[in-house]
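Here it is, the structure in full.
Omission of a single protein chain aside, the complex is shown with its protein chains in their original locations.
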Amino acid sequence: MGRYIGKRLLLMIPILLGISLIVLVLIDITPGDPARIIAGSTATEEEYEQIREDLGLNDPLIVRYTRFIANSLRGDLGKSFITKRAVWPDMMARFPYTLLLAVLSTVLSIIIGIPLGVYAATNQYSWKDNLAIIASLFCVSMPAFWFALLLIQFFAVKHRILPMAGIEQWQGWVLPVVSLALGYASIISRQMRSNMLEVIRQDYIITARAKGLSEHKVLYRHALKNALIPVIMTVGTMFGMSLGGALIAEVIFSIPGLGNYTLTGLVNRDYPVIQGSVLFLSALFSIVILLIDIVFAFIDPRIRSQYVRAKRRVREGT
Amino acid sequence: MIRGLRIEVHEVAENILEIKDLVVKYHTDDAVIHAVNGVNLTVKKGETIGLVGETGAGKTTIARSILRILQTPPAKIWGGEIIFKDEDIMQKTEKEMRKIRGNQIAMIFQDPMTALNPIERVGFQIAEAIGLHNKISRAEAERRACDMLEMVGIPMERYNEYPHQFSGGMKQRVVIAMALACNPELLLADEPTTALDVTIQAQVLEMMQSLKEKLGTSVILITHDLGVVAQTCDSVAVVYAGEIVEYGTAEHIFDHTAHPYTIGLFNSLPKLDSTEPRLKPIKGLMPDPTNLPKGCSFCERCPEAMEKCAEKSPGVTEVAPGHFVKCFLVGGE
Partner (left out) sequence: MSKPAKKKSGLSETWRQLKKNKAAVVSLFIIIAVALVAIFAPFLAPYPYDEQNTKRALEPPSEDYLLGTDRLGRDILSRLIYGTRQSLQMGVVATVIAAVVGVIIGAVAGYYGGWVDNLLMRLLDIYQSIPMFLLCVTLAAVLGPSLRNAVIAIGISMVPGFARLMRASILTVREMEYVEAAKSINASNARIIYKHIIPNAIAPTIVSLTMSIGGSVMAGAGLSFIGLGVQPPMAEWGAMISDARNYMRAHGTLALYPGICIMITVLAFNLLGDGLRDALDPRLKN
């Protein structure tokens, strides 16, 4: 098992290298020119060239790439072109907000989504199931940013129960988290429902009933555990996606998180910010996926033994 | 006046199960499937009765109806009584049924690969059945589960392993251990050896036989393999299109086969000592269960079909004591 984790971590290195290369290349083909933005319209040609030199924009791609990698390993992700502040510390100051948003919305979506999915599956031919399906389809089809605005309109503007933006008080977190969580909850509940429906038709469920187990035990001890396994994967991917998707929520609710930072950087062609943010968020995403895979292996004994068996095979030299 | 008292002593074998006029249909979006059409069956205590027929004849439906574990949409039991130990279990509540399932009547399923919960340990799955029907401690349940494993020939060190770590034959043994764990009086074995290799088949059958003798269990063995029937069954019921077309002791069925369908089944078996160039299958296919024919359901394929076979369904005739046939050729009016 340790071997597997080590292998995956090792694999992350070429992935990160690849991502940074892609980001650098992408920025190269960008029409905008940061030096021009910084120089402004009043700079002379020499000043402009000097700025380009200072920012290292004239060096060839390979040089810039290796410089970037070398610096990153030392923890130096450059300085923002616009604010002149170091990227890494700024990112780290903002990261907790994005993380909290992602975690809270994922947790809320699990709390809502899983029971809802189980409920829909166990009431399959009734109106309750149909209602649940329709409700979740609606939520999935609703743009989260629009939903957020509607929530603001209702709770903040019309009724003044919650703040419109800003996260100074804890109430400020409610609307952003809810606006994200609802969409995720619907995805989870749909998947949970379809997994439960599939598991319930399996032979071992009939075996469990034939043993005389109460329907309740059959569902929760046998069916649910099996149905839950694929959902874990979805939860993980969704958490990862929320790291990127929380972007719009941060903009709407003025949350000083990483998403906001990245967006500003993108709009301003702030290369170091763009490079740093994309790299960091992607690395985070990869780590989350790895964690999910590990959790998977622990929970599903069939997968666990694959790794144990492989290890044994290696040890026995076959 | 006292006439001579004639005291008749016969072995009254108790009937452990009596099925009367069972009718089961499946209701799907497209059509209604007439799966079981008036089945009557008796199982004596301690006997092994084989339920023989092709795939789709309704054998599994009959077995699942006994335990009432059919998927109730789309299945629906339209009528009939199932008397188990003098009580009609069709009338029992779900709570009462749960005390019977796994405890007094147990079932073994066809495919050992999917019959066990893949994420629970094998020993636990057996212990769960034991603990469910006996007021004993968990440790005691585990101990008994270990005993069951040993009884089916699996070393009890493997208690904590998962199903995927066992071969097909061993998985089936676990399933058998699970079914027999509470010492049921009736065992429903749904094609227990069909999914296994022939050599493993023999082992499992032998094990089932010895367990049955040791524990005194009555068995309904569902199979499409006449060889298995010959080896293990005391009585045989031949099922076709949801009806029992012939029933009797193994001797009746094998040596005095009466129904054309059963005769056809025996004829279609390849024989080692014959020099026939081709096999002799029964022509045609089983009738569409959504559209059963008027009259005898075997009529279309029957080499001896008469005009009246297409008009009316034959009744049951007792051609010899204990040997029942549903065919106009032997009576059936």
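Going in written order, the chains are labelled A and B, and every chain counts its residues from 1.
Throughout what follows, contacts are C-beta pairs under 8 Å (C-beta built on N, C-alpha and C of every residue); 3 or more make two chains touch, one makes a residue touch a chain.
Treat the numbers as computed from the prediction; the structure is a model and nothing was measured.
Undergrad: Who touches the missing chain here, A:9, A:22, A:111 or A:131?
TA: From the options A:9, A:22, A:111 or A:131, the contact with the absent chain belongs to A:22.
Undergrad: Just checking the interface: what residues of chain A touch the absent partner chain?
TA: So the residues of chain A touching the missing chain come out as 11, 14-16, 18-19, 22-23, 26-27, 29-32, 137-138, 140-143, 145-146, 149-150, 152-153, 157-158, 240-241, 243-245, 247-248, 251, 262-263, 266-267, 274, 278, 281-283, 285-286.
Operating definition for what follows: only the chains that are shown with their structure count from here on.
Undergrad: Nearest whole angstrom, what separates the Cα centre of chain A from the Cα centre of chain B?
TA: Once rounded, the distance between the two centres reads 54 Å.
Undergrad: Which of the residues in chain A end up touching chain B in this complex?
TA: 125, 202-204, 206-214, 222, 225-226, 229, 299-302, 305
Undergrad: Considering the complex alone, what residue numbers of chain B touch chain A?
TA: Answer in residue numbers: 67, 69, 73, 97-103, 106-107, 109, 111, 114-120, 128-129, 132-133, 162, 164-165, 175, 178.
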